[in-house]
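Removed from the display is one protein chain of the complex; every other protein chain stays in position.
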Amino acid sequence: MHHTTLNPIVQKIIDVTSQDTSLCYQCGKCSAGCPLRDFMEIPPNRIVRYLQLGLYDLALTSSTIWLCAGCQTCSSRCPKNFEIAKLMDALREISVEEGIQPKDKKVLKFHNAFLKQIKKYGRSFELGMVGDYKLSTGNLFQDLGLAPETLMKRKMGFRPHKIVGIEKIQKIFDKSMKRDTK
Amino acid sequence: MRIGVFTCHCGENIGRTVDCPAVSKACADFPGVVHSEDYKYMCSDPGQNLIKQAIKEKNLNAVVVGSCSPHMHEKTFRKACSDAGINPFQVEIANLREHCSWIHDDVPSATLKAIDMMRMMVEKVKFNGPLTPIRVPVTKRALVIGGGISGIQASLDIANAGYEVILVEKEPSIGGHMSQLSETFPTLDCSQCILTPRMVEVYQHSKIKLMSYSEVENVEGFIGNFSVTIRKKARSVKDELCTGCGLCVQKCPIKKVALSEFDEGLATRPAMYVPFPQAVPNIPVIDRTICTYFKNGKCQMCKKVCGREAIDFEQQDELVKEEVGSIIIATGYKLYTIDKKPDDSPIHGYGEYGYGKYKDVVSGLQFERIASASGPTSGEMLRPSDKKVPKKIVFIQCVGSRDEAKGFSYCSKICCMYTAKHAMLYKHKVHDGEAYVFYMDIRAGGKMYEEFVRRAIEEDGVKYIRGRVSRIYQDDGKIIVKGEDTIAGVKVEIDADMAVLATAMMAQTEAPKLAQTLGVPYDKYGFINEVHPKLRPVETSSGGIFLAGACNSPRDIPDSVAMASAAAAKALVLFGSDMLEREPVVAKVNEATCAGCLYCKKVCAYNAVEAKEIKDRNGNLIKVVAYVNSGLCQGCGTCNATCPSKSVELLGFKDDQIYAQINAFAEV
Partner (left out) sequence: MNFGYYPGCSLQGTAKEFDLSLKEVLKVLDVNLNEINDWCCCGASSAHVMSHILSVALPARNLLLAKHRGMQNVVAPCAACYNRLKVSQHELKFDEKMRMKVEEILEEKISNGVEILNLIGLFQKIGLGKIKTAIKINLKEIKAACYYGCLLVRPHDILKFDDPENPSSMEEIVSIIGAKPIEWNYKIECCGASHSIDNTEIVEQLSKNILNDAIKHDANVIVVACPMCHSNLDMRQKNILKKYPQQKAIPILYLTQLLGLSMGLNYKDLGLHLHYINPVPMLEEKVKVEEVTI
């Protein structure tokens, strides 16, 4: 690592990925294979380019980092073994810490709804999560068509299962989500 | 001893940090020193004259120079002293630059250190004895390993200078990869047209002994005196009787079993075959792994039709011994094959490109064969799967190159140029076709190279897309290529008819083994190492062994040819004298004290130590001692460090010389 100034964003990226963005020589293979690329305004390789140029805002406010599905196609084909999928994770974490409102709020809302259930019960309570998500997005009618069939087939439990060691889980959440650097 | 001490300022290099006049003054007081002076540039003519004058006037018999590293000017000062009449090995250099002025800031302490260093050398030189260079005879014959364009060039240069050359080639014919190419960049010359005259010249040259279908098995000896064992593999044909009529090849019934190596697997060849029509020598070879006679004793069709009784099924490999003075390695390269490799291989393959899975995804050399008039499609642009003319063709550069994850981190140098060439050849033959090239950078640094690539884009309409390809797969007979253009920031998906992968140049598989046989170092990729990348590009660290062409590093034809001539020149320098002078800084065994444990022999990296029998006058064995072959010894001193009885010494660095230095330093 050759950074003389430890910009906190750069530090976080190094903490999570253990890599330096200077590895990337902008070949574009990641973007070429990204299944979500068609829906992104800024392709993945360009996000890395923004970071290389110090244009952190452009990277952190993009919809790209939230549309990334973590499929790892990019990381597995990158000729420099650069872990772009992990980089996207790091950028999301930084974005939330900096309080940047994502372009596509729904993705963040979904993840928040999901994690809320885990923190409360230790396991995913799908009905609760879907409910939370709908309330936070205001779209109460989403997937309503599937509801009858899903409930009839008992594919979603009506009651959550709370694990015995739930306090431990809450402790894990509290300690992990604290904003400290390594 | 009458010692002269000369302190050089080296301009500012030493003078800025070391007070040279003070050093010179201090040295004048050392016992044994009768002359001491300092000067700005000792290595210059006037500087050297100062030394020569002092030697004559003061009758000096030893000289110490405080200057830059001995690597730079030891030779200079030794010659100057030798010219003035003292033995050049009674000259010692104190490195006041790299070991003192360049690494310290403080002038007073650096000056004191310099004085110490000079004193150490003065004390050492008192124990120096005169040494004479070792002279070894030179065998004025060369061995060239590899019959590609580099080997051919080197052979012709040496042979035309009047010396004999043995050219060893492992394939049945010389020509190498250049004979597989259709046209060469940047002139678009027909490759075989410019190559075959040279091949014939080699074959007909009275001074070149061509040993094709042969491999170097063992090498012993040293510069000027190599003893090489070559294995002549059995062709099953007596080459002195064969006329090259080709009837046996025609009549061989096993036609479809083996894939042609020359056509890169795109066509078959018979069991009895000549690799290509213009092969030199035009003598066929029997592939014993598939020949019916060798499998069950039947057929013998070739023997029946041969009018000269040249077929010899009983022929065995023959081991031939040759004495040569110089060896040139010109073994060339092989192309990266990107199918799956074993886990410990440095290559991890490109499953995402479908090479080996889809017939219409081919490598660079395979495309050359398709484009070549002597190839499987007679030069027509036809794709391998259904022999249709591809209307859309995609070329992908950097496959295996510049890729730490799945290939090699280096750049293969030639792919940008040959891809442009391929695209142009395609467009010249398929006027309404579309050609696309996916690239990361364009490396076109040679003469007329940049113009060549621009021609492909501006005149022949080849579309260059800047970005790598993520995946290739087949759908409905089309080759789907999924790439990206990073300049425009758009996805580029092409449903092509064919894809050509510009695969990396890599070292031959057997290159490391050959390097070990010759005792030359090679790098982690198997490329043979040169001594110094800037100033000694065609020499290996083993004296008398030179290299040329792609065996050293990815390289194109003009550079390979230039390098081959350079290597030939090096060999000719060697042949220029009957005797070779070598530095006498070699190991010497004191046979009186040597116990014959031969540990020194075990640790010698140059195989320079032999066991020697000491016999009495009646021929009875008294003892066995170690003996150092001064022609092979490189003066590394390992034996000296290993010997338990202190019986081996390094001349020029004897124990008493070293102890004198240490003592001089220790008594402050």
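So that you can tell them apart, the chains are marked A and B in the order they are listed, and the count of residues begins at 1 in each.
Definition applied: a residue touches a chain if its C-beta (ideal position, glycine included) is under 8 Å from a C-beta of that chain, and two chains touch if they have at least 3 such contacts.
For clarity, every value in this text was computed on a predicted model and none was experimentally measured.
Q: Can you say which of A:Ile9, A:Cys30, A:Val48 or A:Val130 touches the chain missing from this structure?
A: Of all options in A:Ile9, A:Cys30, A:Val48 or A:Val130, contact with the hidden chain holds for A:Val130.
Q: Could you please point out the chain B residues that touch the chain left off the display?
A: Chain B touches the missing chain through residues 340, 350-352, 357, 473-475, 480.
Q: I need the residue numbers on chain A that touch the omitted chain, in ascending order.
A: So the residues of chain A touching the missing chain come out as 15-16, 18, 35-36, 39, 67, 69-73, 75-76, 83, 85, 89-90, 92-93, 96, 104, 106-107, 109-112, 114-115, 118, 122-124, 126, 130, 133, 142-143, 145-146, 149-150, 153-157, 161, 163-165, 168-169, 171-173, 175-177, 182.
We adopt the following convention: only the chains that are shown with their structure count from here on.
Q: Round to the nearest whole Å and give the separation of the Cα centres of chain A and chain B.
A: Distance between chain centres, rounded to whole Å: 52 Å.
Q: Sort out for me which residues of chain A touch chain B in the complex.
A: By the definition above, chain A touches chain B via 25-33, 37-38, 42-43, 45-46, 73, 77-81.
Q: Quick one: which bits of chain B touch chain A in the complex? Just the residue numbers, please.
A: Interface residues on chain B, with respect to chain A: 352, 398, 402-407, 440, 466-471, 482-486, 489, 491-492.
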